[in-house]
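Note that one protein chain of the assembly has been removed; the remaining protein chains are unaltered in position.
Chain lettering (A, B and C) follows the sequence in which the chains are written, and residue indices restart at 1 in each chain.
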Amino acid sequence: MVITSEEYIKSLNDGRIIYYRGEPVKNVSEHKYLSVPVKHASSIYNLQQSTEYKDLLCVENNGNTISKFYRIPVNSQELMERHELIYETTRLGRGQFNIVKAIGTDALFALLFVAKRIDEKHKTSYYERVKKFFDYAAMNDLSLSLAQTDVKGNRSLRPSEQEDPDMYVHIIKRDEKGIYVSGAKAHTTQSVASNEIIVIPTRNMSINDKDYAVAFSVPANTKGITMIARPLKEVETTLNDNLSVIGKENIEVETVTIFDNVFVPNERIFMSGEYEFAGLLASMFPTFHRFTAISYRAAMADFLLGVGKLLADYNGIGDKSNIKRNMASLISYKEILKATAIASSQTFMYDKISDIAVPNIVFTNVGKLYANQNYTDVIKNIVDIAGGLVATLPASEDFDNPDERKYLLKYLKGRNEKETMDRMHLFQTLREFISSLGSLYLAGMIHAEGSIEASILEMYRSYDYSESIKLAEYGSGIKNKL
Amino acid sequence: MVITSEEYIKSLNDGRIIYYRGEPVKNVSEHKYLSVPVKHASSIYNLQQSTEYKDLLCVENNGNTISKFYRIPVNSQELMERHELIYETTRLGRGQFNIVKAIGTDALFALLFVAKRIDEKHKTSYYERVKKFFDYAAMNDLSLSLAQTDVKGNRSLRPSEQEDPDMYVHIIKRDEKGIYVSGAKAHTTQSVASNEIIVIPTRNMSINDKDYAVAFSVPANTKGITMIARPLKEVETTLNDNLSVIGKENIEVETVTIFDNVFVPNERIFMSGEYEFAGLLASMFPTFHRFTAISYRAAMADFLLGVGKLLADYNGIGDKSNIKRNMASLISYKEILKATAIASSQTFMYDKISDIAVPNIVFTNVGKLYANQNYTDVIKNIVDIAGGLVATLPASEDFDNPDERKYLLKYLKGRNEKETMDRMHLFQTLREFISSLGSLYLAGMIHAEGSIEASILEMYRSYDYSESIKLAEYGSGIKNKL
Amino acid sequence: MVITSEEYIKSLNDGRIIYYRGEPVKNVSEHKYLSVPVKHASSIYNLQQSTEYKDLLCVENNGNTISKFYRIPVNSQELMERHELIYETTRLGRGQFNIVKAIGTDALFALLFVAKRIDEKHKTSYYERVKKFFDYAAMNDLSLSLAQTDVKGNRSLRPSEQEDPDMYVHIIKRDEKGIYVSGAKAHTTQSVASNEIIVIPTRNMSINDKDYAVAFSVPANTKGITMIARPLKEVETTLNDNLSVIGKENIEVETVTIFDNVFVPNERIFMSGEYEFAGLLASMFPTFHRFTAISYRAAMADFLLGVGKLLADYNGIGDKSNIKRNMASLISYKEILKATAIASSQTFMYDKISDIAVPNIVFTNVGKLYANQNYTDVIKNIVDIAGGLVATLPASEDFDNPDERKYLLKYLKGRNEKETMDRMHLFQTLREFISSLGSLYLAGMIHAEGSIEASILEMYRSYDYSESIKLAEYGSGIKNKL
Partner (left out) sequence: MVITSEEYIKSLNDGRIIYYRGEPVKNVSEHKYLSVPVKHASSIYNLQQSTEYKDLLCVENNGNTISKFYRIPVNSQELMERHELIYETTRLGRGQFNIVKAIGTDALFALLFVAKRIDEKHKTSYYERVKKFFDYAAMNDLSLSLAQTDVKGNRSLRPSEQEDPDMYVHIIKRDEKGIYVSGAKAHTTQSVASNEIIVIPTRNMSINDKDYAVAFSVPANTKGITMIARPLKEVETTLNDNLSVIGKENIEVETVTIFDNVFVPNERIFMSGEYEFAGLLASMFPTFHRFTAISYRAAMADFLLGVGKLLADYNGIGDKSNIKRNMASLISYKEILKATAIASSQTFMYDKISDIAVPNIVFTNVGKLYANQNYTDVIKNIVDIAGGLVATLPASEDFDNPDERKYLLKYLKGRNEKETMDRMHLFQTLREFISSLGSLYLAGMIHAEGSIEASILEMYRSYDYSESIKLAEYGSGIKNKL
């Protein structure tokens, strides 16, 4: 049953341990800066209640209205609707992705996919546990975060070979009621704004890494969990800024998430030592999540595309050949992502074991790798369009002081006067995008949902070359028939 | 009614005027070198008769079996089938596109689309003429070529401003029965192997260019038409080569096609002075043809992808990080083209005026521009995989001389002995691909179906920015609602 | 005579009109944030006094010790020393360029070059004026800023065609003693920390733009000059940050610089209506300044190269093929800039008219264009090496709180423990580089010293094709001899 944003916000005041700039945070939704990510997450709950967007975000399920994020896709149509859901909610977030239900369900789809397979081999009952948790989350409209990337220590050593055994989250004790885990995960997005933290392995595991083959979900206020947030400079410097809004409303936050002897009860354990399935789980989550990634990145690209077009026009350079080339590159970036999203929906793989439609992994991976490799070109193109004011624009306060305002309005106009302040909004927003927000977007577009190299390795490994090889043999005369 | 390859080949012996290397060609299908392009074209007719591929290539239409190329698409499904038709016949052509029915029908779709609009304004009856010709071509299973690119003379002058008025094909005389045209078209692919040559304008026209706004179709043996072929070095040097086959079977040929006072009867005139529609026709043809382009280029890329994988393995370097990166780039190239083809089919625009499903022009243009801009990277990647032997391999005759063969088999093996000759086939085929065939592919991948700059200009001009701009205004705080 | 940093700092307290975030600034060197750019500029004066760097920065001139920036180069050796001066002072500024003497002398070299030519044609005495001012600046060791880029208004109109005539700085009145100018210049770097502001035209001018063909120098506290600074977020957010230092010391600042009826006395006027020389001046300044640009950018690249190598090692991934590729790209970026700097020094053009060694403009332009076009790739490569912590690193305050510190030191170590805090410094510094500083660097690397398109146009226009054409004609058989 979908809940209201008030209910959601209230649910976060549960004693969870968060630090921000060295200070403990009492109630995340009332914190001066961290409240912004909460507000961003809550907008998903608001939209669910709106007449205009209810159909986009909600769906009927056995007589209940649930979030559409919680619908397990079984065909092209539902995959396309999931794509639209992510694409449109990103647009509704002013071009910023809203992760709190998307990533968790991607992880749960992967867990459902894998759990059935573990159960078949080991006669375990993980699938039932995952499904039960899934239904509980859906019915209670939970927000979820996903902790996958371990801090890793010395990257040339396997988990069990590390000097300090805690460099990857692992089981340190087992008893009848459950397990105890320790370790730390990096880059956990919106953990501070989530009800539950789902944990899965970050890589394949060998028999020696058995205790590291662990997956589970725990409430964010579970004893032993400490979340240390990155500083939200984009919020800190924008809260009083009249010229831009994203920093006030549409920011997400990452934490280093520490697990210090955390207890997980049996019913929430989804993998516990079945090391031979760790790699499958570690790769199935990105399989689902890359579909999410190309969907939200297409929307984010759409935002930049619009900013580029407006600035080209406001700057009066929309007719220049080089600007058209820049714009064609922005259009291509967005539309190639869109095309791979559509193609991966249309050519999905139906998994009979878990009854899930898996988006075509070739297209999602190709789209995601394209997004990684070309994002800095997008930035180059849009900065080329914008010009130097994207860096040297005075502050919003300067526009408020009448002594300066008279000069600024006179001199910072572009094509015509009535567009001047709109142009300033665009410059300032783009400045935020490539400065305060810059590191996040760069790192995100290059590393999130797997690094460039990880994408390349998987693409090379998983691609089905058989038809291409047949053609090569036929085309080069090795064989006489295709 | 589909015809046999024998009937097709026979139909070309009609007195058409062709020159090859300075010599007039009597019967194109018996010419030592030009017979190869004819053979290539005829393979489409052979496949129609085969049990295995009949369903791929043919379709029922009012009780007749016609070539599927001649089906006017009206929905996603039929667009996807047209994509498959082009993709698969290109694979069946050893990775080489077979143009003789594809390009003509693309042009006819565009003519149907435009003719209805001319008729509406000018009370002409072009649509009926085009449709009648279309049905005639379909029922007689004609092969068609399309002559669009004029020789252009001084590119900074419009057609009517040229010193020599013949730099663009134009009407030089009109009488009751029809028109007389003169001029020349460059790069007319497979004109020598076609029954009809369809002519359309290469650009938009102003009122002064009225006589240049002309479209029609004439048989290839029409009096006044002279075709001068490019030299087929890839055929000349491969005919006796045991190591590669493409040059013996799968080559197409271009001509400079001269129209010297050619008569066109009224029923074959599809535009004649309606200059304000010249631009629409000049851009609608590529709209359809770009869908064809991304389809055949995906297949061509599939061929290179397979060659790359086999060579990586035969060379024993498939596990190297840089080779994987090269391969990921080849995979991406093919699959981005595939994705844009699927996406443009799924999101087609239905034209109610002419009852045609037009593939989404954004995706076709994005895919085609991507193909243009990245083809040389494909070549760089595959040459990087292949190594120097792709250039320095001895000739096939060296493998036939036992004195040399003993050395070559011993020393040119890669990972193991039994693959040696296959590896040689791949090197030799790839060498042909980037040498004899190289200029054709480079020019084709960069210029065919419109140059890079043309694609950029059209993408910039035709893109619908409205949703992107809304998002930019909302995201930058200019507006408060999306 | 070189002065001390104290003398320099004192000289700035002269009543100049500056605004920062809407507030007037009393004494720039005591302002909380603007004092940082002053401090950065003053470091050049400090180094002059140090035993270690005196020889690098100073030179004897007629018995006086002056700043080496003020030496007019006349041969390869002196150009190389100027390159070293800029390269090394940038390194001494922690990889940040120190502009206050470099840019002004580049402008003065251009003015000397052009003034002699104006004088020859118009029998004026600009050269004497410029030389006198040059000597004055050198003897008093002034810091200089250069205001070139006008705000431009509607970019499709020439200066004299603008609706508001003030969109380019221009002469609004002339009297016996001098001229009065109005207008505004964007992106004036370090104007707040300079003694004089030199003004030159931003483009070529036609006869109608006569009043816009104006060049001069005025003290920064001249009546009618208002400087509105960009907000220094990189300083604001770093002042209390223990993990990074650049924001505390090594920042420069840009202003929108407004000229409101500013009087320029005759002896400081360097061009006044000689419109046919405006274009030469507008292009000669970048000619000199691009040499400066490739020199400081090589040093900046050296900083990133070092950060990349340390992070690759600390992250324990220095042996990965993809990381080596990233590093090779960083090395190439720096060394191609170095190579073009060396080559342009070695193949300088000696201008006999003004007695100045002009760095080879082909190599400076090629180097500078390469720097523009590849900077975002540098960022992509270094972020790829760094990993996600470059965005999600907790704040320095978190490392000060012992409750968090114990976790952070344990979990954020890389290859080994003793490097952990160094690794944190690198992450935090790189985060600043691509976030708070990001917009400045992106805009600067893409637009400063002329945009990408401007570089392309000039390169195409000014290149001497004669030898290349001879070779093309010989190589293609058009001519029989080279």
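Definition applied: contacts are C-beta pairs under 8 Å (C-beta built on N, C-alpha and C of every residue); 3 or more make two chains touch, one makes a residue touch a chain.
Note that the structure is a prediction, hence the values are computed from the model and not measured.
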Among B:I9, B:L92, B:A184 or B:A357, the residue in touch with the chain that has been omitted: B:A184
Option from C:N64, C:N240 or C:Q346 whose C-beta touches the chain left out: C:Q346
Of B:N27, B:T65, B:N322 or B:T347, the one touching the omitted chain in the full complex: B:N322
Candidate in contact with the missing chain, chosen from B:L389, B:L426 or B:L471: B:L389
Interface with the unshown chain - residue positions in chain B: 19-23, 149, 151, 153-156, 164, 166-167, 184, 186-187, 226, 228-231, 233, 236-237, 254-256, 258, 260, 315-317, 319-320, 322, 373, 375-377, 379-380, 383-384, 386-395, 397-398, 400-401, 403-404, 407-408, 410-416, 430-431, 434-440, 442-444, 446-448, 451-453, 456
Chain not shown, touching residues in chain A: 320-322, 325
Residues belonging to chain C that touch the chain removed from view: 91-92, 94-95, 243-246, 299, 302-303, 305-307, 309-310, 321, 324-325, 327-328, 331-332, 334-336, 338-340, 342-344, 346-347, 362-363, 366-367, 369-370, 422, 425-426, 428-430, 453, 455-457, 459-460, 463, 465, 467-478, 482
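Everything that follows uses one rule, which is that only the chains that are shown with their structure count from here on.
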Chain whose Cα mean lies nearest the overall Cα mean: A
Per Cα centroids, the chain farthest from chain B: C
Best-connected chain pair, where connection means C-beta pairs in contact: A-C
Whole-Å gap between the CA centroids of chain A and chain B: 41
Chain B, residues touching no fewer than two other chains: 321, 325
